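With one protein chain withheld, the remaining protein chains of the complex are depicted in position.
For clarity, chains are labelled A, B and C in written order, and residue numbers in each chain start from 1.
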Amino acid sequence: MAGSMLDSGFPPITRRLRLGVVGGGAGAFIGRVHARGARLSDRWQIVAGALSSRPEVAQASGREWGLASDRIYSDWREMARAEAARPDGIEAVAITVPNHLHHPVAMAFMDAGIDIICDKPLVNTADETQALIDKQRETGVVFGVTYSFAAHAMVRQMRQMVAEGAIGPVSQIHTEYFQEMALLPAGSAWSGTPWRQDPAKVGGAATTADIGTHAHHLAEFVSGLKLERLRAEFHRLGAEQPLEDTAYVNCRYQGEVPGTILISQALAGAQCGLRIRISGLRGTLEWDQENPEYLHHRPFDAPHIRISRGHGAGMLADASRFIHMPRGHPEALSDAWGNLYEELAIAIEARREGRQLPADLLAYPGLAEGASGVGFIRSAIRSDAEGGVWTDVSLTA
Amino acid sequence: MAGSMLDSGFPPITRRLRLGVVGGGAGAFIGRVHARGARLSDRWQIVAGALSSRPEVAQASGREWGLASDRIYSDWREMARAEAARPDGIEAVAITVPNHLHHPVAMAFMDAGIDIICDKPLVNTADETQALIDKQRETGVVFGVTYSFAAHAMVRQMRQMVAEGAIGPVSQIHTEYFQEMALLPAGSAWSGTPWRQDPAKVGGAATTADIGTHAHHLAEFVSGLKLERLRAEFHRLGAEQPLEDTAYVNCRYQGEVPGTILISQALAGAQCGLRIRISGLRGTLEWDQENPEYLHHRPFDAPHIRISRGHGAGMLADASRFIHMPRGHPEALSDAWGNLYEELAIAIEARREGRQLPADLLAYPGLAEGASGVGFIRSAIRSDAEGGVWTDVSLTA
Amino acid sequence: MAGSMLDSGFPPITRRLRLGVVGGGAGAFIGRVHARGARLSDRWQIVAGALSSRPEVAQASGREWGLASDRIYSDWREMARAEAARPDGIEAVAITVPNHLHHPVAMAFMDAGIDIICDKPLVNTADETQALIDKQRETGVVFGVTYSFAAHAMVRQMRQMVAEGAIGPVSQIHTEYFQEMALLPAGSAWSGTPWRQDPAKVGGAATTADIGTHAHHLAEFVSGLKLERLRAEFHRLGAEQPLEDTAYVNCRYQGEVPGTILISQALAGAQCGLRIRISGLRGTLEWDQENPEYLHHRPFDAPHIRISRGHGAGMLADASRFIHMPRGHPEALSDAWGNLYEELAIAIEARREGRQLPADLLAYPGLAEGASGVGFIRSAIRSDAEGGVWTDVSLTA
Partner (left out) sequence: MAGSMLDSGFPPITRRLRLGVVGGGAGAFIGRVHARGARLSDRWQIVAGALSSRPEVAQASGREWGLASDRIYSDWREMARAEAARPDGIEAVAITVPNHLHHPVAMAFMDAGIDIICDKPLVNTADETQALIDKQRETGVVFGVTYSFAAHAMVRQMRQMVAEGAIGPVSQIHTEYFQEMALLPAGSAWSGTPWRQDPAKVGGAATTADIGTHAHHLAEFVSGLKLERLRAEFHRLGAEQPLEDTAYVNCRYQGEVPGTILISQALAGAQCGLRIRISGLRGTLEWDQENPEYLHHRPFDAPHIRISRGHGAGMLADASRFIHMPRGHPEALSDAWGNLYEELAIAIEARREGRQLPADLLAYPGLAEGASGVGFIRSAIRSDAEGGVWTDVSLTA
């Protein structure tokens, strides 16, 4: 094993920021993923948590995570208060609870002056979104939203190639995200998160909120184009199911660029099939989440090119910052989460130390991207409800 | 090299049917492809042709094809008359001319009692379609339409697996067909067939007619479900271009099964990217025209399976008829054309000899499938023109 | 479907050469493959055959192949005599019988002045090889050996890229050919060709002769380097099996270039896994028989490139002659056999008409390549017998 470890362009590590986690206890999946990212980045120490609202689960999980007993909470409000009061209190909080709790939890920690790392989708309504925006403006905290897929090195490569004109003017954007979990029987993981099909908790859309926002963010992030209009049709497997498991969305991005977003959690045999193809007049770029180390470049009338992560060999600056292993030694989703937590650490440390960072150094998703996701969900719900009409994408859709 | 050559279930070859070709001279591509299929099937001899309307081209091409000089024509009307009058006249004609000529040529040869092998799309209008249907009823000739992709062994395998319930009830159908030829500069192959962008010759749609009908046919053929409603949006690269090069079609198949058809001839880097995914409640099947030997079966919550053409090992009867090479010795598009010409020869020979064939022996596309394609085109044009509204698929759309 | 059909650089078709076939009746596989190639090339008519030594099989097969009854033979000696005496007698014969008959059949037809298209491996012994060489020198006939894989367009592309220095000086050559047929139970296709395990009929090696010669030819053909020395070890699944089903061969090509040839017909799950990787100081080229449309070019310290068959886009002259379908419309093994039969027709027609062809126009394998294959087999047998010692590759090994 070998390879050169060039400078990433990121500031060196001088200390580990103190992180707290809300959610993530016991069977909760995504909280553990956040924690893996924080650990891999080596820029964080997890020192407090309200890992569950059930005290005994919170305690057991907290001990397993190595938290001091006085920093294991079962009430996130208490955690916000107590941590804000400590001299060694947490500097940021990872919010990994069901969607409808994102808003109150984030508000409480922002009020406590603590920086926010919030899972997606941001919140369920336009009002909640606006409240977060206002609160951030008031408090000045860093607010990251964990669209983690965009933190893969090859997604950054894709984005920079598009920006630099490698495929010419963008002409079509096709994104899809297919899973099969909605077909799982009762008692399985999907039914183990019944809140995902509870309209009150997910804001009127299930799959569109859960994975559609990933697809939508990725398309905007990589293309640099905002989604301006959409029309959506929702499908569900059975009438007894309250919310959609499938949505087909026709898109119009800035400059009238057309595209599609196809999402389903009821596509049998699919695993985590998030795939994006961006086509320009001179070529197409394709990236597939399940094989994240490769970026497929198909220039017009020319052989296909497979770019793989690693220093040199055409890797651009934005991607090179995220190279931890030499080419051919694969990185994957834990590494992407590590990248995201690295960027967030740099942003948060800089804010806390009053340092200014170069404008283009970081590209983590923030409140604007989170709000864009809420707009996508709200607009899709409205379009579907009105028979699939073209709808402007906005928070107030 | 080895492998067993089992019986195909098809009647053995006893003689070569006499075939004539209209179109196919000089630079014409598709006529040559028809001829390759006819030769590979070993059930045809090409004995006459109106390979071009330009006499000198017709003569030169006819000689190269090995035609007797008195059976080289430059006028297809004359060819129909002369061949019908000969005791050794052609038994079938392959029609490989631009779309707007399909109708008159087919009418003339049907009137002469000659069986028809017509390229797709069938014709440009509902009236023309109806005229062909009436004429066939009157004359009793066999009428095949060359949706050649459906003659791949693995497409037959896919169709039979769906029919036998391998993936459970069909729940989604996603088809796409992407090419880049619309981006070719003037003077290239695409601009060398300018009739493809001439509304009078292609009936109001370009890409939708040229490749969209392939995608539409494949979806109906493999799923066994008719497309009942659609909505379509057309795109073109520049305002000066008369017709669309890109179309996104939302579909409702029988039983309200949803799906999509995405087509573009302006997707840089695409070659001949026809791909279909049929999803049922218990699995998904995927087939890709560029790698036609593999059928990908992704059962629900189970490892993925790659079925490859060859005797045994799960190959079903409909596919097994079309096995010429052992597993691992790849067949491809020429072989698929051979399969199609084999089926057509069997059908035509049986008609001419008054023999009845088993009902399920053959699955070549006929007038009904051709008419379905015209309905698809007309309905898509109308939906797009009216702003992308849902439109019933019918010839009179 | 579309694409440009450029000139191949080959002389146009003016007539169909008359071909006879020895072997190929009933269950015989390879004779049918030859016939598919001949038909696809459109430069041949099959007019005579000794398709089987069993008269009733010969008759039935001959009728199915469309042969006139007086040109259906069950004795190839008689066929050679009778066809040589006819004014419309065959111009070439395809020899598709078991290995030990290649020599007498070829001698008889050469004596009759008929050009030879002989399956591989050429013959079983050095003496037989020398006899054929002497006879060809005496008669002047064309003698082709059907290493058909080398007739794929992308193999020609690979060869020309190596010759033009695309990968720099060749430094390693790794070839493998894996099948599973030796594991088939008695009564199956493999056991249906028991002569393949009969030392008297295959000359002391089974798998090495059957598929090893393909791998060996491909390596020499693509690299342009002769195999000078080898050492081989043979394996068989059971002691009761007379000959090897597996061989590992270490190679030294001209210029002391090292390499390996791994072959087995007892590798469960393999289909027709012939794969070659040629590595030079500046890159590696890889081609896989099961996916023959792609040539993988991996330059040093650069993204990987996938070249696919089709006009332009880097396709070189030698490959462009063999393009029948546009890029993305796949060709496969039938097309490769068509290419080989096209080259042989051009060579044979030129000889018969006393025309000289440009030196580099054709690259079909001839007697020299056939003799090289015999040398490979004999040397491998000797090396294995002597404990795997390094052995010079020569006919007299």
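Everything below uses one rule, namely that contacts are C-beta pairs under 8 Å (C-beta built on N, C-alpha and C of every residue); 3 or more make two chains touch, one makes a residue touch a chain.
Owing to the predicted nature of the structure, the values given are computational and were not obtained by experimental measurement.
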In the whole complex, of C:Thr260, C:Asn291 or C:Ser394, the residue touching the missing chain would be C:Thr260
Of B:Ala163, B:Ala302 or B:Ala385, the residue that touches the missing chain is B:Ala302
Missing-chain contact among A:Ser53, A:Thr193 or A:Ser394 belongs to A:Thr193
Of A:Met181, A:Val222, A:Cys251 or A:Ala363, the residue touching the omitted chain is A:Met181
Missing-chain contact among A:Gly9, A:Pro242 or A:Pro330 belongs to A:Pro330
Note that chain C touches the chain not displayed via residues 167-168, 171-172, 174, 180, 183-184, 231, 233, 235, 237, 246, 248, 250, 258, 260, 262, 264, 266-270, 279-284, 297-302, 304, 388, 390
Against the hidden chain, chain A presents residues 1-5, 12-16, 27, 29-30, 32-33, 35-36, 39-40, 42, 63-66, 179, 181, 188-190, 192-193, 210, 270-273, 289-293, 308, 310, 324-335, 338
Logged for chain B, residues touching the omitted partner chain are 297, 301-308, 312-314
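Heads up, the rule we're going with is that only the chains that are shown with their structure count from here on.
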Per mean C-alpha coordinates, the chain lying farthest from chain A is C
Most heavily contacting pair of chains is B-C
For the pair chain A and chain C, the C-alpha centroid-to-centroid distance in angstrom is 55
Whole-Å distance, C-alpha centre of chain A to that of chain B, is 44
Flagged in chain B as touching 2+ other chains are 270
